[in-house]
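Below, a portion of the complex is reproduced, with chain positions unchanged.
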Amino acid sequence: MIRTSVGPEAIDPAEVLDSIGTDEDGAAVLFLGIVRNHADGRHVTGMHYDAYVEMAGPVLEEIASEAAERLGTDRLTVVHRTGELAIGDVSVAIAVSSPHRAESFEASRFVIEEIKKRLPVWKKERYVNGDAAWVEGEIPPGSGAVAEGRP
Amino acid sequence: MSLSVNTLFFAAYRDLLGTASLEVEVADGATVADLVEALRSRGAPFDALPAEPAVAVNRVYAFSDEPLGAGDEVAFIPPVAGG
């Protein structure tokens, strides 16, 4: 079963891990994104995650479904947190299991790369001196300027 | 004839405009590009929005030539940085 959620509740990695796995699965991969204390050489003291929650939910479901279809497993849970996070807090958790290991590794990697490309979520870093700045992001595909090669 | 759409602003765009949402009137048949132009022509701080920002119409990413309908939710999406 594919499970996704976007919200302010703290993420419990053990709980996310427990949500996947069947008797047919010989491999599981858990990926955690964690708030770290540095970025581009600056000391970071915390992070605020903003999200377009009404859209981020469906986009995260879409990403998870694409991963499931590509890699042939539906044992996949993806949770993305919003709000005020401290250093060491988990911002995103991706758990996947599959009969063989390659699919779990690839599904996990696919989901985090796609999150970074197109999940409508933003983060503001807070620095030691009290400054804060939105982290530079990526322009999501399929939006904005009309693409030359668009179907 | 005109129609009204509900625009949403997130992250850096919300900070820029000092608002999270705005009801905007556009001409019948207007596209996303027309809406962006209408907003930018209001002057500061709206003119600091990109000319071709990423947008989502009714929670789906849309190109700038997407036509708008009455009551559409049009979100201005700064470059995303999840994970």
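In order of appearance the chains are A and B, and numbering begins at 1 in each one.
Simple rule for what comes next: a contact is a pair of C-beta atoms (placed from the backbone, for glycine too) under 8 Å apart; a residue touches a chain by one contact, two chains touch by 3 or more.
A quick note: this is a predicted structure, and the numbers were derived from the prediction, not measured.
S.K.: Assuming the shown chains are one of each kind, how would you write the subunit formula for the complete complex in this file?
M.R.: A x2, B x2
By our rule, only the chains that are shown with their structure count from here on.
S.K.: So in the complex, which bits of chain A are touching chain B?
M.R.: Where chain A meets chain B, its residues are 33, 49-52, 54-56, 58, 80, 91-92, 112, 115-124, 134-147, 150.
S.K.: Which of the residues in chain B come into contact with chain A in the complex?
M.R.: It is residues 8, 10-12, 15, 50, 52-56, 59-65, 75, 77-83 of chain B that touch chain A.
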